[in-house]
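As you look at this complex, bear in mind that one protein chain is not there, while each of the others sits in place.
Labels run A and B following the written order; every chain starts at residue 1.
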Amino acid sequence: MIRRSRVLCRAGSALVLMILLTPSRASAIPAFARKYGLSCTACHEAWPALNDFGRAFRDSGYQMLEGKDNPTTTAPGYIPLSIRLTPHYELNMATNQQTDQGMKTLKSGSISDIGLDLLMGGTLSDNVSFLVVPTGFTSGEGVSLEAAWVRFSNLGGSSWANLKVGKHDVDLPRASHRTWTLSQTGYLIYGYHSPGSVSVYDLGENQRGVEWVGHDRGSFTRAAVSVFNVQGSPGTRSAFDTPGVYAHVTREWLFDSSGLSAFRIGGFGSYATWPTSTLTEDNEPIPGQGGDLKGSSKVGFDAHFWFGPNVTPAHLIVVFAHGQDNEALIPDATRDGTFNGGFVELGYTPTLRTTVFGRYDVIRNGTQGVPDNPQNLNDKDAETIGLRHTFNFTSRAEYALHAEFSTMRTQLAAADGSDTRNNTLFLGIDFAF
Amino acid sequence: MRGIWCTGLGLVLLTVAASADEQAGNPARGKAVYGRYCVSCHGERGDGAGESAQYAMPRPRDFRQGTFKWRSTPTGSLPLVSDLERTIRDGVYWTMMPSWYPLSRRARLDVIAYLQTLSPRWKADQPGEPLAIPPEPSRTAESVARGRAIYDMQKCAQCHGDQGAGDGPSAKTLADEWGDPDPPFDLTKGHMKGGSTGENLYLVFMTGLNGTPMPSFAETIKPDEAWDLVHYMQSLGARKPTTP
Partner (left out) sequence: MRRWPCFAIAAAAITLFGYGLTPGNRVAAAQAAGTARIVAKVVLTGTPPPPARLQMNADPVCAKKHQTTAVLSQTVETGADGALKNTLVFVKDGVTGAYPAPSTPATLDQVGCVYTPHVFGVMAGQPVQIINSDPTLHNIHPMPVTNAGFNIGMPIEGMKQTRVFSKAEAPFHVKCDVHPWMSAYIGVFSHPFFGVSNEQGEVELKNLPAGTFQVQAWQEKYGALTQSVTVAVGETRQITFTFKAS
C-alpha cells in the first residue's frame, strides 16, 4: 500500500504539473486575414482548426507565395499582431477526493481569471517568418512565451527544405493548439506516461529546438521532424542535454466525391529522454543538474476522414498510439511500462458559423512498470462534447459562443483505490481580433 | 475500440465506392465554396466589392459582366472553364488573389459553375474558340533579337516602355473598364502576373486581357513571331532575380 500511494502521489503530481503546463489555447490569427484580405473561413475549417488551405499557408511559412508576402508590400500601419481571449464560466467537479472529512466530491466554479494570447506572427522578409506568442497575463501569474520561433522557408527554392528554430509546437496529428475543444481533459495520449513515470514530456507542449518540415505543392504530402530539449526537464544544462525527437509524416488525398471528400493518413513517433538522477545539496536537487537520461517513446498513426462537401464537412479523426516508459523512469519498477491509447474526434460544420464536436479519449495500460500495480491502474476514459457558434466573422475579427462539457474517469486513482471522475463545464465567448 | 476502427474503415470503403460525381461543376455547391473562400474580396453579390476589396489593387474581379483577363480564347470572348480553373488554382501573382491549389479540383469546378450564374453572358454566349499555340521553338539569342524587333513594330513600348519597365508615354492614363487605374505591367519584374510559362505569356498578347487596356495582337503577330516576342519578354524578366 505504501508503494502504491507513492506511485499515486507521483502520478497525481504529474497530472497537476501536466495540467499546469498544458499550453493555453492558441492560434487563430486575424493578422493574417487582415494582411491577405481573407475571412477566417478561408484558412479555418472552423476556427481555430485549420483546413487544407490554412495548412498549406502555414507550411509555406505564413506565405501565399504570390508576391505579396514581404512586409514591405503591406500598408505601413499594418502590425502583425492578433489577440485571442475567452472570457468564460467554468465549473469543475472531481469525485473521490481525499479530505480530512473523508472522501468527498470537490466542486469549483467561477468566471475564470482568464489570460490572453498575444499572437504575433508574420514574415520578416520573403521566406523568413516568425511567431511569438506571449501568453498568460492572469493575476498572480507572469507572462510566458508559449511560442517564439523564426522559420526559413523554401531553402534553395525547395518546399522540402524549411527550417524552424526556437520554441515551437511539434506537428501533431491533431494540433491541440488549433482545435475546437478548450477544456483540458482531452488529447490524453499526447501527455500520458506509464503510472509512476517521472517524465512529464508532453507532445502537446511546445518544445525548444529545431524543426524541419518538407511538403509538396498544396501540402498534401508532408513530413516534419523536430529535435529539441524536452520542455520542463530538470536536467537542462545545455541546449540538448535532455534530447527528444518527434517525427510525423502524412499524406492526404482529395476525392471527386460528395461522400468521402478527403482522407489523410499519417504516422508519428517520438522519443524523449528524461533525467533519472540529480546532483543534490542538503538532499535537495540542484536545479539543472539531472543526469542518467532514460527514454520514453510513443509511436502511432492518425487518420482523418472528411465526409460531405469540403466546405461543410464532417471531419472524423482517429489517432492511436503505443507508448513505453523505460523502467528507470518509474521508481520501484522492474520492467518498462507500456500503454496504448488515442482518441476519436468528430466535428461537423454544417454551416460556416456552427460546429458541433465530440471526442472520446482512451488510455489503457499494457504492462505496469511496477508488477504489483493492478493492470488497469490509471487507465482513463474521457468524453467531450460541445458546440461552437461563430456570431460574426470577417477578415478583421471573429467571436463565437463556446459551450463544452467533458468528463474523465481515471481508474483506481483515488486514495481508497476507487476510480475518480472529473467533470468540466465550459461556457464562454471566444474571440480574436 | 476495435469496433470503431472497423466502422471507420467500412465507412471509407462505402463512400469511396458509392459516389463518383458528374464532371461539370455544381453551382449550388459552388456557392458554398464561394461563401467560404471568395466572399471577403469578391463580395456577397459577386460584384468584386467585398470587405477587403477597397484595400486590393488591382480590385477583385467583378463577376457580373463575364469579363475575365486570363483566357485562351480570343479578345472579348468568355474564357473556357479550364482557363478559370487555372486562374483559381494558380492565383494571380503580384495581386491579392492567392493560389487555391490546396482545394479540390471539384471545389474549383463547382465555384466556376456558380460564377457562371452571376453574369447573364454565360447564358447568352459561348466561350470563344481557344487559340492554337504552336510548339515553342528553341529560345536562342536570335529569337530574342527578333522578339525585340516585334516589340518595336507592335509599339508595345507605347505603354510598357522602351525597356519594358511599364513606363511608356501612355502608362499613366491607363484605366480598366471599371475606371480604376490599371498601369501597364513592368515586364522586368521577373514574375509575370498570369503565369510565367511561355504559353501563359503567349496568350496574354495574343488574346488580350479583357476589361483592361491590354489588347489582343492576334491580328498582327504571327504565331512564330509570337514565340520570338515571348522569348524577348522572358529575357526582360531574367534581368531581375525571380522571387520564388
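The definition used in the following text is that a contact is a pair of C-beta atoms (placed from the backbone, for glycine too) under 8 Å apart; a residue touches a chain by one contact, two chains touch by 3 or more.
Since the structure is predicted, the reported quantities are computational estimates derived from the model, not experimental observations.
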{"item": "Contact set of the excluded chain (shown chains only)", "value": "B"}
{"item": "Omitted-chain contact residue, chosen from B:D162, B:E177 or B:E199", "value": "B:E177"}
{"item": "Selected from B:Q65, B:T95 or B:T197 as touching the chain missing from the view", "value": "B:Q65"}
{"item": "Options B:T95, B:Q154 or B:T197, residue touching the unrepresented chain", "value": "B:Q154"}
{"item": "Footprint left on subunit B by the chain that the document does not show", "value": "65, 67, 74-77, 121, 124-125, 153-155, 158-159, 169-170, 173-175, 177, 205, 208, 210, 212-217, 219-220"}
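In the analysis below, only the chains that are shown with their structure count from here on.
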{"item": "Touching residues (chain side subunit B, partner subunit A) in the complex", "value": "1, 4-5, 8, 11-12, 14-16, 18-21, 29, 32-33, 35-37, 39-41, 50-53, 55-56, 91-107, 191, 243-244"}
{"item": "Residue numbers on subunit A that touch subunit B, as the complex places them", "value": "33, 36-39, 41-42, 52-53, 55-56, 64-68, 75, 126-127, 154, 157, 217-220, 254-263, 303, 305, 307, 309-312, 316, 318, 344, 352, 362, 394-396"}
